[in-house]
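Omission of a single protein chain aside, the complex is shown with its protein chains in their original locations.
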């Protein structure tokens, strides 16, 4: 049935990726504790080690070690010692190009000590684009003179002019449940006054969060949502994307991209089928799941039409994560699509086309790269 | 361990099925857009193509193409062009018999342009039986003269006399959460008056929905519930069958059948273990999942006792779907039960018996066919 069983594996191994949701890699040196904390997404306490004893820790040793010239599965201490011989920039110059990514879409809303889009482009040898975080725009508007709503719109328009999309971390600011309709101008003015009076930092006011979302809808550029897995500051059950249903029903015309999604990837796939403008990816989750990521990638390929699925690493901090996301995605796709073809459920030709869609075509079209 | 490794595969391939929840196939000609829309369960917008770019679209090309004499994995355009040479009745006369179904249990609550039970029997060469939709009975009672409750009961008794069961789409009319106890006669009369005054169409009144469910319980014939996956008019998170717990605690004596169930099939399996009168199936989901259906069928075989699991396609519209449900179920069972036996977790003898239970014995007993 399959003309050459290795053709699909080769394509998946070599295909150029658009990493459509990523943060900057570190630029400054740090200690082992910082590194271990960066391997744990959910915990907000300082690492009490052994931070490598997880699927992600094992995957770093298995897949990142060889990029540094170490044997596969090298022990944690040797990995750390060897890594410490390089600066973060040197590490980035090894790991970022090894990811096989042509375009990085960088959420600039966090990470004072990490590379911005220009840095990511320079370190990787690829292109980089900005994604603007709505809650950061709000915090800038809170500090700006004049009316809040006008300031928000002006800052958003200015920043979005050179950006490819927007991003919301509503998941971390109370979650998705409750009213997400557009507030009135009077409600916004009142809420903004209250927030400014109390300092205007770390936006949690629901009226202003809703206002930002609806401004992003009008902007029309793809709007990314953090969904599911994150640190324990969020109530995970309030990040179920089904709680966005009423919002999605009002969102036609602006692409909505559901990020990460674990453990709600099946619900996200349903939404990607139900709404023409909904997309999803599995960034962050793939890294966290390591050897278990093929089962997750397989579930991403259930209800979502194949033109609605994107690739991302959600790398942040260690440049290992920007590379590992790609390495694990390639392995998972080889297993999952390889099995579909080996079982003659899919033709190899179809599998090759789906690889191209998810790797770059869908993102290139969506973000107009 | 296994006397003949192909005996199980052969039995699964040949076993006669009872398709215990299905709708009629199309009778009149239609265009490509209608066909593509029929491949997308969740979206209610008109297809903007490419409607074949999904697991279901790939599965149609893989498994339905050969029934029409086309090569496996034929391209979408060739599939559509070839299909267009036949009338819907001609297609039904090819696909329905190919499903290997002896009895079709037809939910007649939707589909003015689709075959009824008599048509399904004639087109397939099998037997057909009616399942009466409670919300349609309510809408008939709203238009009938006299007291609503009496009219409902009379129509239900009349229609159910020749039917094998009832069906509720409460999932689409507000979902499962909230009070599902039996309303008083006064509440029913008041709600019916209000509904009749406003036109008496598309029942959404909770009092009358609850009234219908409790009438169906008294009737004692199996009561089917749409659960989980459906179009976006329903709030998917309100179709979690665990929200039926209080209702199920009052339902002893009348079989309750949970349909489709994705992504709540594990919760449905729990309920099938917890209540003697609860059953489940995975119709619709198996078609939607295509190459991913074996993983789903495997989860249906977790907590539910094997005498509580049924087969259905939930086919509606294209006769492909009535066939594909059977084809994918057979493939999935071969993989899942084949692995159980190959790993010596189950004996082949047990596997053969479970095939017969799910394929027909459970349904034949439940619906007294």
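Labels A and B are assigned to the chains in the order they are written; within every chain, residues are numbered from 1.
FYI, a contact is a pair of C-beta atoms (placed from the backbone, for glycine too) under 8 Å apart; a residue touches a chain by one contact, two chains touch by 3 or more.
Source: prediction; values computed, not measured.
**Q** Taking the entire complex into account, which one of A:41, A:107 or A:205 touches the absent chain?
**A** Answer from the full complex: A:41 touches the omitted chain.
**Q** Specify the residue from the set A:38, A:62, A:274 or A:358 that touches the hidden chain.
**A** A:62
**Q** So which bits of subunit A touch the chain we can't see?
**A** Spelled out for subunit A, the touching residues are 40-45, 48, 50, 53-55, 58-59, 62, 72-73, 229, 231-232, 235-237, 262-263, 288-292, 295, 331.
**Q** Kindly note down the residues of subunit B that lie in touch with the hidden chain.
**A** That gives, for subunit B, the contact residues 240, 242-243, 245, 249, 266-267, 270-271, 273-276, 298-299, 301-307, 340, 343-347, 349-350, 357.
FYI, only the chains that are shown with their structure count from here on.
**Q** When the centre of a chain is set as the mean of its C-alpha atoms, what distance in Å lies between subunit A and subunit B?
**A** Here the centre of subunit B sits 37 Å away from the centre of subunit A.
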